[in-house]
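A single protein chain has been omitted from the complex, and every remaining protein chain is retained in its original position.
What follows is chain A.
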Amino acid sequence: MLTYAARRLLGAIPTLLVILTITFFLIRLAPGGPFDGERTLPAEIERNLAAAYHLDEPLPLQYVRYLGQVLQGDFGPSFKYKDFSVTQLIWSGFPVSLQLGGTAMLLAVVIGTALGAFAALRQNSGLDYGVMGAAMVGIAVPNFVIAPLLTLVLGVHLGWLPTGGWGSWQQMLLPVLALALPQIAYIARMTRASMIELLRSNFIRTARAKGLPERVTIFRHALKGALLPVVSYLGPATAAVITGSVVIEQIFGIPGIGRYFVQGALNRDYTLVMGVVIFYGVLIIVFNLLVDLAYGLLDPRVRYD
């Protein structure tokens, strides 16, 4: 398993290189630069600025220089947030984004599997239809619609929760819920489908026939197997939550990485944008690896070769 993990990490290197290269050249091919402001700067100052950030060098040289920097864990200075390095900005935003995304994921897995299992055990009952109908709504209604609607009802009309900001748990509740709802819906549907299939399988019939309590049959035997697809969905779910948090952070004014990304892209803050993309690339790759390893632990049929 260690060799497998090592090989996967090695395989991630070309991927990261592709990410870095595409972003680097995409940004520099684009019209407009980081220092195009409302007023045009004197040519002298513009030259000095370009020289200070090595923007006057030929592109290949800039590329190699940047690559060398990144290898040392340095994403360079931000072009727009003066006096901050990109690394500092990322580390200031990451705990917030992690708290938001992590809570949403946790919520999604716990509530999603519970609802899905519940619906599967009462297949074709009113409860089943209710849960699956709600899940369909959760999938069809995007989180950038759910978020304002929740704010409108719970925040503005009922006045129960604050509509923006970050820090207290009341402020966390709405964004986390908005981010988690589509994932809850997906996971519930998935759990239900695999649970129904498992409940019809031979080993569950055996477990029931030998007189195991229903609770043990379901929790120890059926649910464990039904969780496998959910585990393998965690990879795509992370990517979805990260993408979703870009919007959610924008809507609720949460100071996370997603907001830096959108602001950075609009401001042509080259280094900040590249830093965020690479950071998220690494995050997604590492998380996918962890998911695959966990899958191997849960399912003895999986062999690493």
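Basically, contacts are C-beta pairs under 8 Å (C-beta built on N, C-alpha and C of every residue); 3 or more make two chains touch, one makes a residue touch a chain; residues count from 1.
What we mean here is this: contacts and distances are computed from a predicted model.
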"Oligopeptide transport system permease protein OppC", "Protein arginine kinase activator", "Alkylhydroperoxidase/carboxymuconolactone decarboxylase family protein" or "DNA ligase (ATP)" - which is the UniProt name of the missing chain: "Oligopeptide transport system permease protein OppC"
Residue among A:L106, A:V156 or A:L297 that touches the chain left out of view: A:V156
Options A:V141, A:I204, A:V231 or A:L298, residue touching the unrepresented chain: A:V141
Selected residue (touches chain absent from view) among A:P14, A:G73 or A:G126: A:P14
Residue numbers in chain A that touch the chain omitted from display: 12, 14-15, 18-19, 22-23, 26-27, 29-32, 136-137, 139-142, 144-145, 147-149, 151-152, 156, 239, 242-243, 246-247, 250-251, 261-262, 265-266, 268, 273, 276-277, 280-281, 284-285, 288
